[in-house]
Structures are given as C-alpha cells and as structure tokens.
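Removed from the display is one protein chain of the complex; every other protein chain stays in position.
Let's look at chain A:
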Amino acid sequence: MLLIACGALAREILALKAANGWEHLDLQCLPAILHNAPQRIVPAVEAAVEAARGRYARVFVVYADCGTGGLLSAACARLGVDMVEGPHCYSFFEGNEVFAAKGEATAFYLTDFLVRQFDAFVWRPLGLDRHPELRDAYFGHYEKLVYQAQTDDPDLTGKAMDCAARLGLAFERRWTGYGDLFWVLDRL
C-alpha cells in the first residue's frame, strides 16, 4: 500500500511506521510547501495517485482538507482512494473532535515541522523578513501561538517560544503526540 502524504508529515509518518512495524506501508511525499498553496494540492495528489496505479493495490492520501475547500475530498472520491478526515493537520494531531470542540478562532498553530521550518514556511513567505511592519496585518487578530508538540524536544519548544515572540503572540505548548494520525494509519 502506498501513502501519498504531505511532506510536512514525512518525519511523523516514518516515526510511526518504524515504531509500529508497518512494513506494508510505502511512503511518497509531495512537497511540504504546498501547505502554503492549497490550490496546488489537488492536482499534485491527482497526478501522484494516477502515477501509482498499477504499482500498488491500494493508495491512501495522508492529507486532510488542508484549505482545499472540499475539492481534495471530491478528487479522492473520484479517484477511488481514501484520505484523512478533518480540516487540517492541526485538527487531526489534537484529534478532530477535541479540536472542533475547542473552537479556538484566535490561535495560530505550529506543529513540530512548522516550528523547524518557521522561516521558510511562515516568516519569509509572508514577507516579514523584508517588511516586518506587515506583522500586525497578518497576526493582529490572533492572541496566542499554540505549539502542538508531536515530540518532547526542549530545543523545539524554545524555538516555538521564539516564534511566538516574533509574531507578538502569547505562547502555549500543547502536547498532542501523533493524535488521530496514529489511528488512521493503524487501520490501513
């Protein structure tokens, strides 16, 4: 079985695979930067699924909706493949039900991946390296940065605190582990 996954989940999926002995799962990642361009996710997934046909008996898409507004789900249905439920990884890392119940409109989330790649995925794409004065236009309505920790890494926590300070937000570290991602992959 082939997992076609967001590159931002590569480390987590490989860690789960190794810890649980899921030898039947192969992993193919699409560029993580699609996180910043949801309109490119559907065509990229479609192409990857089509390319895998004939090579794998089953394909599973390790993306949630991820800002595609339902289009990824429709594409997966068309292609006859399943995908992760939920709006995005922030939600399935916490558990979709728990995340929805919290309804935190003013929280800005970072995962382990996004903390590591904060400059490449947040700071520079938003132009904050060149125009720090834009910070409040983007983050003025946010109140806190929630670091959803998949692993227990004091260095990452320190870096996440620094990210919060740079964005002018309060900081909260929230241990999530792999959340629903484990249960989703465990069923395959």
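The definition used in the following text is that a residue touches a chain if its C-beta (ideal position, glycine included) is under 8 Å from a C-beta of that chain, and two chains touch if they have at least 3 such contacts; residues count from 1.
The rule is simple: contacts and distances are computed from a predicted model.
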item: Absent chain [UniProt protein name; select from "Ger(X)C family spore germination protein", "Corrinoid protein", "Calcineurin-like phosphoesterase family protein" or "aminomethyltransferase"]; value: "Corrinoid protein"
item: Identified contact with the non-displayed chain, of A:Ala100, A:Ala165 or A:Leu188; value: A:Ala100
item: Contacting the left-out chain in the complete assembly, out of A:Ala15, A:Ala120 or A:Ala137; value: A:Ala137
item: Residues of chain A in contact with the chain not shown; value: 38, 65-71, 87-88, 91, 100, 103, 105-106, 125-128, 130-131, 134, 137-138, 141-142
